[in-house]
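With one protein chain withheld, the remaining protein chains of the complex are depicted in position.
Chain lettering (A and B) follows the sequence in which the chains are written, and residue indices restart at 1 in each chain.
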Amino acid sequence: MAQPLSPDYYKQLEEIQAVDFVIFELVLYLDTHPNDSQAIEQYNHYAAHSLKLKIEFEAKHGPLRFGMPMRNDQRWEWSEAPWPWQV
Amino acid sequence: MTHGHVPFRRSYKPFRGPFDPCPPIGVKYYVTPPNLFIGFQPPNFKQFSAIEALRKGTLWVPFYDYYENPYKK
């Protein structure tokens, strides 16, 4: 990693981590409460929000999700640092 | 018996033998986590906000149990 990452990188990443965490909690809840339609509604809300945040993040900071369209077709950014344990 | 005001904590006094060389620790603490008391989660449990949920490690307020070393002076 040549340059330190911008504060914006950490802020956006944490926002995604928070939203994805809620999704994970709702998934585990729904696995044992499959008929709670209110929770499914909440899950759908957060899932859509997560998707939006990730598209914004990837446009600004590079790929986050495997197999998604790349912003840059001149350079293969997926295999570039930083990796999660390095930031 | 709960020590102080910390919920989900219990303690016991270990038997003290006449030939125990270490100074007595007093009480041994152990944890009785929230999942022991809640049963099947009822609907409409109180939730943390997304960022707070991440910080705390759970979305659900009643499952939250902050841990600190109980022997810390």
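The definition used in the following text is that contacts are C-beta pairs under 8 Å (C-beta built on N, C-alpha and C of every residue); 3 or more make two chains touch, one makes a residue touch a chain.
To be clear about the criterion, contacts and distances are computed from a predicted model.
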{"item": "Which of \"STAS domain-containing protein\", \"ATP synthase subunit a\", \"Glycolate oxidase FAD binding subunit\" or \"CotJC\" matches, in UniProt, the chain that is not displayed", "value": "\"CotJC\""}
{"item": "Where the missing chain touches chain B, by residue", "value": "31, 33-35, 38, 40-42, 54-58, 60, 63-69, 71"}
{"item": "Touching residues on chain A - with respect to the absent chain", "value": "10, 13-14, 16-17, 20-21, 24-25, 27-29, 31-32, 63-67, 83-85"}
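Definition applied: only the chains that are shown with their structure count from here on.
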{"item": "Whole-Å gap between the CA centroids of chain A and chain B", "value": "32"}
{"item": "Chain A residues within the chain B interface of the complex", "value": "14-15, 17-19, 21-22, 25-26, 29, 32-33, 36, 38, 46"}
{"item": "Residue ranges of chain B touching chain A (in the complex, touch as defined)", "value": "40-41, 43-44, 50-51, 53-54, 58-60"}
